[in-house]
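In this view, the complex is presented without one of its protein chains, the others remaining in place.
A, B and C are the chain letters, set down in written order, and residue numbers restart from 1 in every chain.
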Amino acid sequence: MKRIGVYTSGGDAPGMNACLRAVVRTAVYHGLEVYGIKRGYNGMINGEIFKMESSSVSNIVQLGGTMLKSARSKEFMTKEGRQKAYDQLQKFGIEGLVAIGGNGTFTGAKLFFEEYGIPTLGAPGTIDNDLYGTDYTIGYDTAVNTALDAIDKIRDTADSHERVFFIEVMGRDSGYIAVPCAIGGGAEIVMIPEAKVTIESIIDTLRAGWNRMKTSSIIIIAEGEIEGGATKVATKVMEALPQMDARVSIIGHVQRGGSPTAFDRLLASRLGIACVVGLIEGKKNMMAGTINSSLVYTPFEETITKKKGLSPNFTQMVEMLSI
Amino acid sequence: MKRIGVYTSGGDAPGMNACLRAVVRTAVYHGLEVYGIKRGYNGMINGEIFKMESSSVSNIVQLGGTMLKSARSKEFMTKEGRQKAYDQLQKFGIEGLVAIGGNGTFTGAKLFFEEYGIPTLGAPGTIDNDLYGTDYTIGYDTAVNTALDAIDKIRDTADSHERVFFIEVMGRDSGYIAVPCAIGGGAEIVMIPEAKVTIESIIDTLRAGWNRMKTSSIIIIAEGEIEGGATKVATKVMEALPQMDARVSIIGHVQRGGSPTAFDRLLASRLGIACVVGLIEGKKNMMAGTINSSLVYTPFEETITKKKGLSPNFTQMVEMLSI
Amino acid sequence: MKRIGVYTSGGDAPGMNACLRAVVRTAVYHGLEVYGIKRGYNGMINGEIFKMESSSVSNIVQLGGTMLKSARSKEFMTKEGRQKAYDQLQKFGIEGLVAIGGNGTFTGAKLFFEEYGIPTLGAPGTIDNDLYGTDYTIGYDTAVNTALDAIDKIRDTADSHERVFFIEVMGRDSGYIAVPCAIGGGAEIVMIPEAKVTIESIIDTLRAGWNRMKTSSIIIIAEGEIEGGATKVATKVMEALPQMDARVSIIGHVQRGGSPTAFDRLLASRLGIACVVGLIEGKKNMMAGTINSSLVYTPFEETITKKKGLSPNFTQMVEMLSI
Partner (left out) sequence: MKRIGVYTSGGDAPGMNACLRAVVRTAVYHGLEVYGIKRGYNGMINGEIFKMESSSVSNIVQLGGTMLKSARSKEFMTKEGRQKAYDQLQKFGIEGLVAIGGNGTFTGAKLFFEEYGIPTLGAPGTIDNDLYGTDYTIGYDTAVNTALDAIDKIRDTADSHERVFFIEVMGRDSGYIAVPCAIGGGAEIVMIPEAKVTIESIIDTLRAGWNRMKTSSIIIIAEGEIEGGATKVATKVMEALPQMDARVSIIGHVQRGGSPTAFDRLLASRLGIACVVGLIEGKKNMMAGTINSSLVYTPFEETITKKKGLSPNFTQMVEMLSI
């Protein structure tokens, strides 16, 4: 293999630039040529492809977002789109790919490999940490810290005004972001997709607190839990407890941006290196991840179809620590 | 005057603790006794009053919120409520008051003075910076920096995904928070109560940008502008521009919390000192503020009824800098 | 066991308060009484011991430092000191202890157990991450992020002025802090106790960079490396390269403070719980830690005598990524 391409795709995540830097420099270190592909599969189809040097990735390790930009591509989901993409890669002489993204990205890469045989390795870049095959995804640690920083600020107000705050955090269909926010944010209750918490139990907990003069509470709500998010939960709960002063805060898109934490930069660097080294060693169609701090390659087939479980111990921790 | 009381009231703001520290220590320095009153006028009515020493305010200068807690009091708006409050102050021998808060707080203080003759000086504590009689209110600088930090993070995502973001910031009926966020956040458009921006002009600006390949834009919307906030504006604009990828983010309550900036700590310290020194000098029924960096006392009457104007130059700056 | 004591000792670390909160609330949850002991072993000797409730640890999870304060005790190193400490514990009816600290702390606890049979479990609280028996210590993640944040700021200046910066970070006898700072900070070279980097090789690397117009470089130096720290290294290197513009920055004590990261709050909470649960189950004379994310108890004997190794892969990563 002499020439590889790299792209970022799907939702952006802090650390994608650090990963990209590792991919480019590891390639250069090992004597490969490396091309950047802009806007994910869209740029692959449209030939937005350019040569990258070691200096192309100077001073980006600390930046949020992705310098290659990201997009979701409908055209790549068609046979014609993938043919165009393949033609572009042929034109540029690209023999292998590194994909930084999530399961949508890897689904595309798998399909592409099956049809055209282009070997691809993936680095898990998503704030949601919902990918099988790695303990942590790139961007997750930053997103949790960003959310927690917001919760710290909100608690200043909650505490000063003796209010109940219903705070919604991201995480798609999992509670990975919500749980450390609840434990680290000193929350009384956490609602996540993986564990049913009834509206009644929230009402009971808040009423019990109220009766012992505990008038300030924080409830962390994962966007994917089944009651439908912070606004709906707050409305239902406050109907039963009109005496309490409640507010809703949806942390929102800030969780996707910002300078990556040390953890995310290190993880991104390790996995970027692993993708290039893996391609050189002939690996393909797999995602690089870390499990128990060790590097592991998992077939895209598995990362796409299997589900990573969140330990039920964590919700118990929230209950115990909010006593 | 031998004994004064101090309370925080209305919406909390970063720097209230720094102001409280200055009030307590200046009082001690000048040989006064100082009592803390919890939960604003509610605590005054209920006698939640306690002696404070210099050490009571150690290590709080950097904390958001208010250690005295804050509340809005309906009872104080009644004659009976104020009578109870007066009785409590008599009981504790409190001869003067320092009120840290906004216009609601000062309205109460003015009424109280007219009925019972208790001299009160006020320090302007509100993130909204909408008080006549001071160039800056305590908490404003922190709120702007918090909002701007969020906007920086969102721009990482806006830029990576080539999206339009409609970002709503606080500020009640003024654009004081929105304007520096727009200039400092590199926004294309700012919508504030003080200046009419039509939906049509936003559509035109975004369409013109789109036509010259500018696909990422940030629009800052003050909560008080007349179209009804970011969600409504975004809906209307996006109906006309379905090809653009748009998102809404409401920064929300984080803007009220967090560790105060250097500017807010310094301002809070100056104004806390000014309140105590002013009481000693016999001033009453006025708010301490700074105008052109000089200390100024303005009668509550004026701070409540007059309106501070935002320079129209600022919206021009946004237009010029987003070219 | 009905009544336990808890103390923090040795160098303070961010997350000690989060750990303390977990200890207190877990004890309360399980029906134990819990007493706080101030100033480590000094307070144990002097009887600075007070009852803690669930509310004693409200709103501290986000604070750096330790509300129990910390100290190194010479008196506890004497037989008489330990006798006094034992007498105090007897007086307060304390039957078990949770010690939050490092190896000095655990050495004291082990000695105390051998002489007086007081069961103690330890939580590893130190920014240095140099304790055998846990992958991560409480405070380490925060310290790395604090140092990295400083390095990011310094790089702005290094890059603008095309300077070489010699930056010294903490870590005692290990490179645990230096290595992620170097990888995440985009450094060219890292000097750590575990791997010899000669002054000559630094000179060669910088000169080679200079010759290809690379005029800005960052060199991360662990305080414990053998050349004697950043100032000495910089002096030697710059004698050979007088044409380069170099500066030294010692990050210093900021690395010990600040609000703990999400990772540290979660780790601190888990280990605080583990210490109380372990005492209830009859464990003693051991440190709670996490290895590969699983909870592990390691005898103090081993944590004190064994050494945790830093993977040599990391210094290779720095070399490869700085190409």
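Convention: contacts are C-beta pairs under 8 Å (C-beta built on N, C-alpha and C of every residue); 3 or more make two chains touch, one makes a residue touch a chain.
Just so it is clear, the model here is predicted, and its values are computed rather than measured.
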> Among the chains present, which touch the one that was left out?
Replying inline: B, C
> Which residue from B:L266, B:I280 or B:V296 sits in contact with the chain not drawn here?
Replying inline: B:L266
>> I'm checking contacts with the chain that's been left out. Which of B:C181, B:I251 or B:M287 qualifies?
In response: B:C181
> Which is it among C:M1, C:A71, C:L241 or C:I304 that touches the chain not included here?
Replying inline: C:A71
> For subunit C, which residues touch the unseen chain?
Replying inline: 8, 11-12, 14, 16, 39, 63-66, 69-71, 146, 150, 152-157, 159-162, 165, 247, 249-250, 252-254, 256-258
> List the subunit B residues touching the unshown chain?
Replying inline: 18, 21-22, 25-26, 28-29, 54, 58-59, 61-62, 135, 141, 144-145, 148, 152, 155, 159, 180-181, 183-186, 259-263, 265-266, 269-270, 273, 292-293, 317, 320-323
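Quick note on the criterion: only the chains that are shown with their structure count from here on.
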> Which whole number of Å gives the spacing of the CA centres of subunit A and subunit B?
Replying inline: 35
> What whole-Å value do you get for the distance between subunit A and subunit C if each is reduced to the mean of its CA atoms?
Replying inline: 28
